[in-house]
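Missing here is one protein chain; the remaining ones are kept as they sit in the complex.
Right, chain A next:
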Amino acid sequence: MTTLRPFDVMDMFKFNNVNLDINTETYGFQFYLHYMMNYPEYYQVAEHPNGEIMAYVMGKIEGRDTNWHGHVTALSVAPNFRRLGLAAYMMEFLERTSEARRAYFVDLFVRVSNKIAIELYKKLGYVVYRQIIGYYTGDRDEDAFDMRKSLSRDPEKKAMVPLNYLVHSRDVD
């Protein structure tokens, strides 16, 4: 049962069941409001009939020329609502939105240790494009994988050709 609706700022007062996940970051107001204002179609919440937030996806569209792409900034599912295909559904939604905006590809960053997520993205057609050294900082310093999936505007899948060298986080464009 997957129903998406636009994120509302008041959701921030009740998304703890999602955001307490160890792999989900909680940001300041400005971060969430920036996406809500500028990329509302990329910011969707899945809500259970009992009113609980099941999951949310946050993304944007950016870049120039052939680098015009959709980006998944955050994707998180509450523990009690897992194994429902929500992540796949939300990714599909974001991909469709990116297609409509004529993006060349969709990308995302994921912790190299988050095996479950990496496996999921691979099943959805994403490949590891590059490894970003030191992308995650703080208590859990870690590299990230930049994973990509080409859309119809990139039929030759040029965006998915992996880089053969590591990239430092400060050099990520």
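Just so we're on the same page, a residue touches a chain if its C-beta (ideal position, glycine included) is under 8 Å from a C-beta of that chain, and two chains touch if they have at least 3 such contacts; residues count from 1.
Operating definition for what follows: contacts and distances are computed from a predicted model.
With the options "Eukaryotic translation initiation factor 2 subunit beta", "E3 ubiquitin-protein ligase Hel1p", "Cell cycle checkpoint control protein" or "N-terminal acetyltransferase B complex subunit NAA25 homolog" in hand, the undepicted chain maps to the protein name "N-terminal acetyltransferase B complex subunit NAA25 homolog" (source: UniProt). Only one residue from A:48, A:111 or A:157 touches the chain missing from this view: A:48.
Panel shows chain A; residues 1-6, 8-10, 12-14, 16-17, 19-23, 26-30, 33-34, 36-38, 40-41, 44, 48-50, 52, 54, 79-84, 93, 97, 100, 139 of it touch the chain omitted from the view.
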